[in-house]
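Okay, structure first, notes after.
Missing here: one protein chain of the complex. Every other protein chain is in place.
Let's look at subunit A:
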C-alpha cells in the first residue's frame, strides 16, 4: 500500500482512539515540516496524557514533559538548540488548567516556541473529566449534571485571555471538517514560519473531537464541534503581526 502521509508521522501504528483528532494534527505537522524542509530538525515537547502518544507515532526527537509544563520545557530546549524549530504540543487541560502559569508566562516573555493546544473540551486520558474548556451545561464525569458555570466560571477562551498580548501569532483552527483542516494547516505553517523568523511565541489552538469521552460517534462528535463548540470558540486568526521582531 502506498502511503501519502509523510513518513515522519506514519511509520508506526497509532494508539489514538477511533475518531480522535490528534492523528490529523500530527499529519498536518508532518506535512508542514516536509514542505518547509524541517523534518530532520524539528524538536518536540509533548505533554503527558494523550499528547504523549505521539512519541511512538512520529519520528521527531521528543521529550515528554511533566503535565502542564511542555511550553516551559520547550523554551529550555529552544534556548540551547537555537537553530532548530521547537514545538510544544499539549491539551487544553494541561495548557489552561495545571499549566496556565507556564502558558501565560511563555507568552508574556514571548518565548520563541510554536505551541499547539488541542482543545477537545475534556481531560481525555483520565476518562473525560471537566476541563476549563468544557461548555456550559456539558456533562462530564466530574460534572454529571452538566457544567454549572455559577460554580465553575465560564469556559476558558484563549482568544479572550491572550488575544491582546504582544505575541506574533494566535489562531484557532479545527479538525472537524475538511475546510477547517486545510485552514488549520495554514495556521500551523504560518506559526512555524514566524518561529523560524525568530518572532516569538506562536500559538495555534485546535478544536478536536474526542468521541470516546463524549460518548458520541466520530462523525457526530465532529458535527458537534461545527454546530455547537464553534459558536463559543470561533476559528480564525486573532493575532498575526507582520514583520520581524
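One rule holds for everything that comes next: a contact is a pair of C-beta atoms (placed from the backbone, for glycine too) under 8 Å apart; a residue touches a chain by one contact, two chains touch by 3 or more; residues count from 1.
Everything below uses one rule, namely that contacts and distances are computed from a predicted model.
K.L.:
Of the candidate names "protein-glutamate methylesterase", "Transport permease protein", "3-methyl-2-oxobutanoate dehydrogenase subunit VorB" or "ABC transporter ATP-binding protein", which one corresponds to the UniProt protein name of the undepicted chain?
P.N.:
"3-methyl-2-oxobutanoate dehydrogenase subunit VorB"
K.L.:
Of A:26, A:62 or A:174, which residue touches the hidden chain?
P.N.:
A:62
K.L.:
Who touches the missing chain here, A:77, A:170, A:191 or A:229?
P.N.:
Only one of A:77, A:170, A:191 or A:229 touches the chain omitted from view, namely A:77.
K.L.:
On subunit A, what residues meet the omitted chain?
P.N.:
7-8, 39-43, 45, 52, 55, 59-66, 69, 72-81, 84, 101-102, 104-105, 109
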